[in-house]
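Selected chains from the complex are presented in situ; the others are not included.
Chain lettering (A, B and C) follows the sequence in which the chains are written, and residue indices restart at 1 in each chain.
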Amino acid sequence: MKKMLFIISHPPYANTHNTELLEAAMVGAVFDGDVSLLFRGDGVWSLLPDQHGEKVGYKTFSKMLSALPTYEVDQLFACAGSVADRNLSMATDPAIEMLSLEQQATLIAAQDVVIGAQG
Amino acid sequence: MKYTLAIHGAPYASQAAQHGIAFAEALLRQKHTIERIFFFHEGVYQALSTRVIPQGEEELLEKWQGLGSQGIELAVCIASGIKRGVINEAERLRYEKNASNLAEHFTLVGLGQLISAINDADRYVEFPS
Amino acid sequence: MSLHLVFNSAGFNACQQRMLSADPIILLGDGVYSADASSEQNIYILALDAQVRGVILDPSQFNLIDYDAFVALTAAHLPVVSWAE
């Protein structure tokens, strides 16, 4: 099966792309793909706990994220610099591994497929 | 005070519907009036009658139509709309398409209706794509 | 006096460069991520959009507003300028 990396680079609520990408990642895992997820740039805002998407009629992204282990999507990464720039380090789940830019380059180079590198 | 609102973003690609609807409802609560709500650029997709709202998500189309049923004019830019595929029955017939899909309470209008609504209002507030 | 509606961080930068210094700003949508306690007092934040995003702001340090206050600010200022990028 293919090694698939989903990149989340935008915040979760201006549009529903993050939700749609996460659904695709879950399906990828169900199909036995080797799925990983990288949060970078403004995408790291997706990692804030205690979101309430339902207040504007959207699915709550942080709840979907916490359901990922159930779908055996457990390779979760974030850009350390993007997290630090936004003073988010306290808010992020320890299950999410922080990567340097060099480590992100290595991660990307190891994939068969990269999905959602745009927004 | 009289307001003209413009919605430039599509549903699911922007928060323009949530912002525009809540802002319009607050205007009415405060006894302001709404000259026209103008849907421009990707905002025209708000008016598609064929949207199927996922369970548990908000029915933004019904909220727009709720404003429309109170007499608020929901005006879709005809140039922006028809090229993106938002057409009423007249345009369906004119261009021989198989279906029309402009939701009830919305109308297709020219850009002149944006400018005249701006000229006739005290405030113009735009919700981006 | 103008009122500026800021919908994201790139819009915040573009707006700050082109506003008069006393103009009020409302942060909404992804603009709420630009909220900063050190900012000046003429910045308002749509509380609902911060709550949606999990952005927790101390009401003693930020001007958190609802849609009724949002409307009141637009009625008191001209023009109302949207910044999104």
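Definition applied: a contact is a pair of C-beta atoms (placed from the backbone, for glycine too) under 8 Å apart; a residue touches a chain by one contact, two chains touch by 3 or more.
Quick caveat: nothing in here was measured; it's all calculated off a predicted structure.
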Labelled copy-number formula for the complete complex in this structure file: A x2, B x2, C x2
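Here is the rule we go by: only the chains that are shown with their structure count from here on.
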Between A-B and A-C, the pair joined by more C-beta contacts: A-C
Subunit B-subunit C separation of Cα centroids, rounded to whole Å: 24
Mean-CA-position distance for subunit C and subunit A (Å): 28
Rounded Å distance between subunit A and subunit B, as computed from the means of their C-alpha atoms: 33
Residues of subunit A whose C-beta touches two or more other chains: 13-14, 56, 58
Numbers and ranges of subunit C residues touching at least 2 other chains: 7, 29, 48-49
Interface residues, subunit C side, partner subunit A - complex: 7-9, 29-30, 33, 48-49, 51-56
Subunit A - residues contacting subunit B, complex: 13-16, 54, 56-59
Subunit B to subunit A touching residues, read off their complex: 12-15, 18, 56-60
